[in-house]
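Heads up: the structure comes next, in structure tokens.
Apart from one protein chain that is not included, each protein chain of the complex appears where it belongs.
Order of writing sets the chain letters: A and B. Residues in each chain are counted from 1.
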Amino acid sequence: MSADRNEGFSRRGFLAISAATLGGVMLAPGIRLIEIARARAPDQPVSGKVRWGLLIDTNKCAPGCDDCVKACATENGLKDTGHPRTDAQWIRKVELKDMRTGRNNSVPVMCQHCEHPPCVDVCPTGASFKRADGIVLVDRHICIGCRYCIMACPYKARTIVFENITDQNPDVPRGSGCAESCTLCVHRVDRDQQPACVEACTRAGHNAMIFGDLNDPHSEIAQRVAKYASTQIRADLKLNPGVRYQGL
Amino acid sequence: MAESLIYCELGGSGRRYWALLALLGVPLALGAFAYFYIEHYGHIATGMDNQIVWGMPHVFAVFLVIAATGALNIAMAASVFRKAVYRPVAPLSALVSLALLVGGLAVLMLDLGRSDRMIVAITKLNPASLFARRVIFYDGFMLSVGVYLWFLLERRMNRYIKPAAIVAFFWQLLLVTSTGLEFGFNFRAVYDSVLYAPMFIAFSSAYGAAALILVLLAVCRWEERPVSDELLRRLKNWLGISVGASLFFAVLFLGTKYELARSRDVARFLLFDGGVYTALLWLGQIALGGIAPLALLLRSPLRRSALGWACAMVILGGLAQMYVTLIGGQAYPQILFPGLVESSSFFDGEIHPYTPSLVEVLLGMGAVALAAAIIAVALRALAMLPTRLDQSAGPQA
Partner (left out) sequence: MKRNGIGALSSRVARAACVLALLLPVLAFASDRVPKPVIDIDKPGKCVEDTATMRREHPDLLRHQRDLTMHEGVRTRKYSLKQCVACHASTRTGSVLGEKGFCQSCHTYASVSIDCFRCHSSRPKPSSGAKP
């Protein structure tokens, strides 16, 4: 039965089908690979092919709104101790005024996750480090609390914990005497979620913050930075931060 | 050797010596108390905050480290540059240098947020970090100065003094330059100038010479050790030149900051509107630490007491300078958006206040006492100074 039918197929048809099948087989792993790069299995180390970044559109950022700051504090367990000068602020809203033109701006500023982070350069023990995917972190296990990274950071993004802390978020360990800063919610990113600030901004309907892989040409953030003008804070320092701003 | 110098230990009655140590024990004990207090409560017990993260302990630490490198200059003049007149005080110069460095490093380590992890600071080094490389510079400096001091004191090793001194000289240069660059490489508006490297060499020379002369005068008050006028005159001149160079670099640094439009605001802050920092700059660093001692030192027949006063002024002026550099440098706001006026809940765009707490000052004073105690113990235990400092040394330097 099959022999008869087979004869019905033209040679060209057969070739076309096999090419399509082959193509499908070849393509499918390709697609799968991209997917894996984004949703990493828990036992896989982070990949250097990814560069996580943030794009902040200051035109969409509402001046009085601090939803991102609140979300960060809740997510990371940053509590108000009543000592504002020693309290940590992983993200803050900086109000800007240009005296020459009168233009006002409101900008969320956090660790800029530099490609060449000065905090990493100065850290005596290597506690300050950049993960392969571009997230700059503090390894609190070897941080000695020398505070050199705080001195070196041009963005005022690093802080040190001044008081003993209890009841931390189990996902976000932090304790007195160690330096710290925005982790880009690395514990959320590792389970394929957005940083808390970005989620809060989207929930509030502002959509001023986009998180994604700057190296992936299909990601929204990569396409936006390719299409529209964006800048980095203190770009003159050539640190190439992963956080970019639109409308500054 | 025609007339060899006879070195001997610090004399005096045992009771008098123990009284001196007990006196030094008071600030040492207070410093230890301050350390445990900060260790227990965390840095919230200090006046520091997340804007001013390096406080009073760092003022003392950097001052002591800078003075330590400078105190070695006299020994280097004797052993590398063959100035025989300084030969009798060469061991003392090396000793003061080591003691000041130990004091400075002690307070630096004790002020860490996690001082319980000192072992990590020593064993895990990030090779890219200037700060970590400085750990190697410190170790190398201590080792090379230690070897040099041993060669000075051990007659059989005397012939190797010069090579050992040259090694120590290079470590000294590395250490003092990197201390200056630690500020010079910083992005903060007050720093960010490579002038810090030569400026700190001048500062170190002045502070170190002042500390050394004070110790020498103290030993001469303790017991009869005649010092030649020639040696004192040369030390006085050396101090004068160093203070003059410090003033020159300070004026050059502040002047260029003011002259360049991009740094004029920060120069105005330091020179005119900085409040306590402006006052400490003009009255402390420039007047008390520069012009006044220079005026004293320039009077040619100088009494010993006047020399002592000049040294004390240089040291106080040096502490004022460190305060202006360290605290003033952090108090001035970090500029994220040049040309725009910044404000935030994190005190962006504001001058940050800082009031040192008592425990911080006690910790710093403890480090000074530690250095003094090391000098006192070493002088009593080892023959570091000649009985007479008014004979010329032999040809071998």
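In the analysis below, a residue touches a chain if its C-beta (ideal position, glycine included) is under 8 Å from a C-beta of that chain, and two chains touch if they have at least 3 such contacts.
Quick caveat: nothing in here was measured; it's all calculated off a predicted structure.
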Within the entire complex, the undisplayed chain is in contact with A
Given the contact definition stated above, which residue among A:R103, A:R191 or A:H218 touches the chain not shown here? A:R191
Using the definition of touch stated at the top, determine which of A:V120, A:M151, A:C178 or A:V243 touches the missing chain. A:C178
Based on the whole complex, identify which of A:C68, A:L137, A:C153 or A:C182 touches the chain you can't see. A:L137
Contacts of chain A with the missing chain: which residues? 40, 42-46, 129, 131-133, 137, 139-141, 164-165, 167-171, 173-178, 186, 190-191
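In this section, only the chains that are shown with their structure count from here on.
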Which integer distance in Å separates the CA centroid of chain A from that of chain B? 44
Spell out the part of chain A that touches chain B in their complex, as residue ranges. 69, 83-89, 92-100, 105, 109, 118, 120-126, 142-148, 150-152, 154-156, 159-164, 176-179, 233-234, 237, 248
Residue numbers on chain B that touch chain A, as the complex places them: 42-44, 48-51, 53-54, 112-115, 117-118, 120-121, 124-126, 128-132, 135, 186-188, 330, 334, 336-337, 339-348
